[in-house]
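What follows is a short report on a single structure.
All protein chains of the complex are present and in place, except for one that has been dropped.
Right after this comes chain A.
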Amino acid sequence: MILEQDSITGVPNSAGTFRRLLQYLRPYRSKLILAFFILLVATATDVVQPLLIKIFIDQYLIPRHFPRVIMTELGALYLGLVILTAVLNVVQLLLFEVLALDIIQQLRIDLFDKAQEIALSFFDKTPVGVVVSRITNDTQSILEMFMTVLSTFVQNITILAGILIAMFALNAHLALYCLFLIPVIFGVMTLYRKVSAPVFHFARQQLALLNAKLNESLQGMAIIQSMRQEARMRQEFGQINNAYRRARYRNMQLNGLLLRPLNDVIYSLTLMFVLWYFGLSSFSHAVNIGVLYAFVTYLSRFFEPVNNMMQRLNFFQQAMVSAERVFQILDHKEMAPKTIGDTHPQISRGEVVFDDVSFSYDGSHDILQHISFTAHPGQTVAIVGHTGSGKSSIINLLMRFYPVERGHIWIDGTDLRMIPSYELRRKMGLVLQEPFLFYGDITSNIRLGNEFVSDDEVVDAARFVQADPFIRRLAGGYHAPIGERGATLSTGQRQLLSFARTMAIDPVILALDEATASVDTETEDAIQEALSQMRHGRTTIAIAHRLSTVQDADLILVLHHGKIVEQGTHQQLLAREGLYYKMYLLQQGQLA
């Protein structure tokens, strides 16, 4: 019911989302109370100031009686209060802002932790930009909301309360009438929110359409131009542009009708009422000019916080949309596979057994069907097959990126699911098809976060994969900076670095996704040499694109549509003159 109503106004279940956001305040309760207390004191010292002027006018100015000592004291008190208020306000503002920042820090860490544990399928389906935007931009707009709520709403409401209390102290009767302002202002706010939400939402929708149209046109410009549809596209864009203009216009009209201008009318009406009240009372008895002065001053200050709050209502709506998106990630159900049991088995020999493993990414279409094979310790098993045959999925399962749900993978006789992550990551080295380098330097890219790898071991690993010579030639050697994605290095060099990275942890089992990208001959030789070095003495599961690299494998599996259609050694497979043979011929041709 609530949801339905919300979708009309364009405010997605904001009450629930807001409540959930407030939960984040809980750990900071004491800080919050302190900040609030200081705010209260600051408001009190602030609100007292016009009272002092009232006392001055009524008791001293009107009777023209100025005792020096009291005047000095009163003046000093006033100025003292002004400064005290300012100091307290600086403190409380800072406290609230830091609090909001701390909360967002926590929310960001929560999100990041969630991202660490979420299933890889989430990252396969969600564009990188979207994930990044959730963790950074959306939390930023929630931060703005917290700052607004804490610093604008809480403070302004406190100030309003303070002003009302001061008014009560001055003239309870009149102040009681002024209480009536609260429902009026609240009513205007609710009205504004009600009326503006759909308009605001509509404007955002139009903007989204506008951006989509623009983006699409820019992407498809070649087609638009070659089919001479420029005029039509301009016209279509013009229509959306105009719809957006009208939406913005409506938004502006509403703001003009209901925000500041209307507030000023309410202020004037209240002012009239106060003057009328004092005027009428003056006919029956003498009125207190100081009280009138103070009342008028308070009134003029009353509406600033109200304006402040109203101006920020839209912020709030934006933040709720962001929060909703953030919570969507935090609530994502599909998690990365976890270790089952706590027996802490170790990987020592490196035997890998696939036992009737079938796998599907989407639950309906099997990408692997009944895969069974054994890699004895130290052996190399090569997997070949054309694109889409399921080669990469075997590695995805072996690395436990995806859960094994049908069949089993045994490592040294232990179910893969029971091996602790730490053990798995230490003993199984992966070389990705596309070497991914991080921003940093050579050493940090070889070591990654594994602090147990010493500088010497980094150099050893680089030597081992023959990366050492080229690294030494770089300006800065092992501390040569690496730009984003290693753009400064050649493809072959990037591959060698990713080899070194794997060798630095000295794995027992090697999972190798061979690169398809061609590199220059010199580096290619180094890569082949490095690969055979790496495989030596390690169980290796290799996805091979170039058959020349797998000729000495102990077992070659030929995959087609997720099934093993042929298996054996290179010679055995050639003798069969089947699929492998044809692939071999094909590649021979390419080499010739």
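We adopt the following convention: contacts are C-beta pairs under 8 Å (C-beta built on N, C-alpha and C of every residue); 3 or more make two chains touch, one makes a residue touch a chain; residues count from 1.
Everything that follows uses one rule, which is that contacts and distances are computed from a predicted model.
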Would you kindly match the missing chain to its UniProt protein name, picking from "Spore germination protein A3", "Multidrug ABC transporter permease/ATP-binding protein", "Transketolase family protein" or "Uncaracterized surface protein containing fasciclin (FAS1) repeats"?
"Multidrug ABC transporter permease/ATP-binding protein"
Touch with the missing chain holds, among A:I83, A:I182, A:M335 or A:A575, for A:I83
Option touching the unshown chain, where A:T190, A:N211, A:Q328 or A:T374 are the choices
A:N211
Among A:A15, A:I33, A:I70 or A:L94, single out the residue that touches the unshown chain.
A:L94
Touching the hidden chain, out of A:R248, A:H332 or A:H570, is A:R248
